[in-house]
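For this view, one protein chain was removed and the others were kept in their places.
Letters A, B and C mark the chains in the order given here, with residues in each chain numbered from 1 onward.
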Amino acid sequence: MIAVYQAIGVLVLGAVVVLLLVGRVSTRPREAAWIGLPFVVVAAALGLQAPQPLSLAVVALCAVGGVGLLLVPVLEAAVPEHVAEAAALLLLGTAGAIGLGGATDLLQAVVGLETLALSAVTLVALGAGERALEAAFKYLVLGAISLAGLLFGLGLVILGTGALTFPTAAQVASNPLTLAGVVLVGMGIAFELALFPFHWGALDAYTAAAPSLAGFVMSASKLAAAFALGRLVLSAGVELGQILVWVGSLTIVWGTFGALAQAADLRRMLAYSAITHAGFIGLALGSGPNGPTTAAFYAAVYGSMAMLVFAALAGQREPRLRALGPMRAVALALGLFSLSGIPPTPGFWAKLAVLVVAWQAAGPLATLIAVAGGVFSVLYYLRPLPDLFAAVRGDEVTGRPVLVPGVLVAALAVVGLGLFPGIAWTLARASGS
Amino acid sequence: MMGLLAWAWVFTLPGLVLTALGVPRDRRYAGYASLAGPVVLLVVAVVALLGGGSSSVAFENWLPFLPDGAYRALADELSALMLAILGFVAAVVYVYSLGYMADDPGKRRFFVYLDLFVASMALLVLAGNLAVLLIGWTGVGISSFLLISFWRDRPGTLSAGLQALAANAVGDGALLLAASIVPTGCGPLVTLSTQQCAAGPGGAELLALLLFIAAAAKSAQGPLYFWLPNAMAGPTPISALIHAATMVAAGVYVLVRTHALLELAPQVSLAIAIIGTATAIAASLASVFQANFKKGIAYSTIAQLGYMFAGVGVGAPFTGLFHLFTHASFKALLFLAAGIVIHGAGGRESLAELRGLGRFFAFSLWGFLIGSLALIGTPLVTAGSFSKDAIIDAALANQPVIGWILLLGVTMTGLYIGRLFGIVYLAPAADQHAVHHDPSAERPMNWSIVPLMLGSIVLGYLGNWLRTVLSGPLGPMEPLPPVPNLTGGLAFTLGALGFVVAVWYVRRPEYAAAPGETSYRADAWVRAIADAGYAASASLSRIQSGVLTRYVFGSVVAVAAILLIRVSLR
Amino acid sequence: MSSEGLVLATAVGLFAIGSVGALLHRHPVAMLMSIEVMLNAANLLIVLGARVRGLADAESAALIVLVLAAAEAVIGLGLALALFRRKLVPDIDEAAEVRG
Partner (left out) sequence: MDDLFGPLLVGCAVALASAIGVVLARRPIYAAIFLLVHSLSLAALFGILSATMVAVGQVIIYSGAIVVLFLFVVTLLPSGGRELGPTGSRVAAGFIAGGGLVVALAAALAASSLPPTTSGDLGIAAVGRSLFSTVLVAFELTAPLLLVAIIGAVVIWRRHEPAPRTAPVQKVAEARRVVMHR
């Protein structure tokens, strides 16, 4: 466990260093935000020392944060020189996410969640225009309400069990207080995951955030929440699982229909798709003892593909497909393929893994909903593809060279997870036991 | 050679990469780098087929979360035959496309998509388990979508592509479900029918049903046929390769591959036979009412696939496969011959505009004639007669009602193909100034269809040899009927009758005055569903109103509701 | 009614009152105050738990929750100011540009 705390410490240290160095020397090019990178690498390396349950969480979150850092220099912010703050917030958000995902008791989870949520809100607020502010405000208010619910649940759990730890199935079964508390805590974390009746603010925030930051906001919270909820479900048993199955299925339906309506707006479509993927994670979490493993795997895969898509879109306030060079067009296509679950991309393997556990534990109806949501997602994800490929010309500008490392790392992650999904699965698997 | 063949899906990838990178640089020669792929595929497949045997590749535990998560490729006589068909038609289509797409600015992209398609199709054919099958299965769907929507500026191409995607998605979903519900260790296609696997949830029936749904979506059978006619919005070589010869036949291939499972599920088999027959008749009828040349042929494809399904459904998978084999040749021939006229007429496709223009293209005329004769099953001199008679014979023996319907259906075949042939090739020309000859583009097109002509004539004689070769993967089969025989003769007579009547009817001068037939639209019900779905999604997205108070209300009420449901119903 | 029951009921009541306030108020700052009431309700419950269970850890948790509420308030007020400071009579429902 100590390695996880060390990783958090290193990330916080990195944030301070970034603030001190980059903020001080404003004449430096914006790539100075990359000062934070070594800290992320060290944190990830430390994460590998962590016990199996958490190593995947730490490594995946560090990867998401690292790619996020790589994209910071093209920040499309309202105030352009906020690069240092954005970088520091990315690092702190990653630290909070690790705190949430690696929490050993409910109090740690709450504090980690709040750190993550507040940095996400601020990152959203950095986006351009009143839209970003508005979305950030909505995200914050709804987050605060769900935090209140979560804390209320924490109070009930303390009353019911007399401890701050994740309650066990026996404790939940013996006392309605604890059950109500666990349900409230679960819904509070489900807000971070952006599951259906709690997705409202997240959806708008995902839409309005600056493209170079949106990927981090979308995937870090999902990753951390998936791990934390997984731990809660594993500990508290089926009571929460059944809720998650139905909430997850509803989320898939909602996200799919919502995304279908977004023919003209790629960013909004991607936001809705984040909701759909949250639904898959929720469904997986509710699917029996193997569910949390699958959910962790799914979340890690989702992180890689969301980062890839936004690495390709970064640097543009409005996504214009024709302005992407060949490299970013191919990267975007790969990300969209993976999001829509085209084999052999990792998105497909993750979906398949969810279907397997859902069929075993969640029943045919939920599985059918997941299948339908999965296969019909091609209708909205692949819609831009003919235009995208037709827009590729070899002689066009490749876009901004500063983006190359970010796109490359994210693409490597997606390709690697697609070819060798077993590695991430093995890392996630131990978290199930 | 089988060992090499097990990696056949790699063959077109070098071409894909080179073409995508812009090699060769001269635009006139774009696509030349891709040419070698299908030829190598053809040669290797034929040599492997002659050599026989089988070879498999397996990487265990590649996808540890699946019941069978290995990478399994299986090259045996059956896959070799399919790959030979793929290589043959693909090689022809590649050469043909050099002419057909000569002036298109997206030529390079076209060949990249083609390479992607051939690679996915090869992987589909080589798949040894459901996981790998899914990769190829989805891959061909995606390449099909990209190629249908290739001319994205033309109206309707994107929606046609999305329709194909939607239909494919239904099939993908069925296959996905099959891959996730089989009991552990039951992914390999050849083991699906074993005791252990058939004992899984739902048993053999459920698995067979899922495979049938997947196959029906890919092969445009039953209610899922709506996408194929609209898929003609893509370039004609694509219609020949993907939407006539290979991809749409993948459904038949999968059913043949898993025929042992079908034998355990007689009700599903019967459903396959009935749906195949119904589709054959309905699609033949629809073809007679098409105002678009290519759509007329597309309905013919659906009908012929229906014959193949019927063959598989009545318990004679080999006849279905044999018809797939000959059909690939003569249907590709029909499309490519039609493409020559369409190209020469500046991309016009409606029958009214093409009326009588076919006579200015000798290769096209002869090609279409040979293809038509093969389609109605002229005994001895065309390949179609051998395979179609085999299906009808097997159906008459096992399910006589279905057999008679299929036999009478040949009349419809004669009618629709005679109508197309009569209008385009035999009627007096409507506007001969619409024709532009471009020798440099026509040469590759003309000569590339010659092998298909030969194939449409002689391939039928390979039937008994194939039966011996395939006895390994398919098990013992009933002998093919002798040619010529009574049912075959009867079928041909009916078909020829339809052909002659149709040609006579459309050549009358009165017919020329009334060319404005209304096209029968296959996709009306799909459009209705899609409209309803989009309307629902639009109103649903309005609930996301952007008003914070409503969001708060929704969240708080949701918390209360979930608490109430969970805690008080306990 | 026992003392514990009284405090528990009060916490439930405060939580509900806070949520009603979040729905009734149109001024962003007033809305945030209502949410503070909800957070206080949760904190009261945690302190009750500490008392009933004799758990010092829960009391520490209540202290930490104060920090959470402070951080939340700081960011929330900052956003409210940035978003609404030019509006004479702020109304959160007017900010509904991101939707659909």
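Rule of thumb we're sticking to: a residue touches a chain if its C-beta (ideal position, glycine included) is under 8 Å from a C-beta of that chain, and two chains touch if they have at least 3 such contacts.
Note that the structure is a prediction, hence the values are computed from the model and not measured.
By the touch rule given at the top, the unshown chain touches A, B, C in the complete complex.
Of the candidate positions A:22, A:59 or A:118, contact with the unshown chain belongs to A:118.
Touching the omitted chain from subunit C are residues 2-8, 10, 12-21, 23-27, 29-30, 32-34, 36-37, 40, 43-44, 47-48, 50-57, 59-64, 66-71, 73-75, 77-82, 84-91.
Hidden from this view is one chain, which touches subunit A at 5, 8, 12, 15-16, 19, 26-30, 78-82, 85, 88-89, 92-93, 95-96, 99, 104-105, 107-108, 110-112, 114-115, 118-119, 121-122, 125-126, 133, 156, 159-160, 162, 164, 175-177, 179-180, 400-402. Along subunit B, the points of touch with the absent chain fall at residues 549, 552-553, 556-557, 559-561, 563-564, 567-568.
One rule holds for everything that comes next: only the chains that are shown with their structure count from here on.
Comparing the chain pairs A-B and A-C, the larger number of C-beta pairs in contact belongs to A-B.
Put simply, the C-alpha centre of subunit B and that of subunit C have 61 angstrom between them. Note: centroid distance subunit A to subunit C, computed from Cα atoms, is 26 Å.
Annotation for subunit C: residues touching 2 or more other chains are 19, 22, 92, 95-100. Multi-chain contact residues, meaning those touching two or more other chains, occur in subunit A at positions 137-138, 141, 145, 149, 204, 261-262.
Only residues 107, 110-111, 114, 118, 121-122, 125, 130-131, 133-138, 140-141, 144-145, 147-149, 151-152, 154-156, 158-159, 162-164, 204, 207-208, 261-262, 265, 268 of subunit A touch subunit C when the two sit together in their complex. Chain contact summary for the complex, subunit A toward subunit B: residues 137-138, 141-142, 145-146, 149, 176, 179-180, 183-184, 187, 191, 197-198, 200-201, 203-204, 239, 242-243, 247, 254, 257-262, 272, 294, 297, 337, 342-344, 348-349, 351-353, 355-356, 359, 367-368, 371-372, 374-376, 378-379, 382-383, 385-387, 389-390, 392, 394, 421-422, 425-426, 429.
Residues of subunit B touching subunit A in their complex: 22, 61-67, 69, 106, 109, 131, 134-135, 138-139, 142, 145-146, 149-150, 152, 157-158, 161-162, 165-166, 168-170, 172-173, 176-177, 179-181, 201, 533-534, 536-538, 540-541, 544, 546, 548, 550-552, 554-559, 562-563, 566-567, 570.
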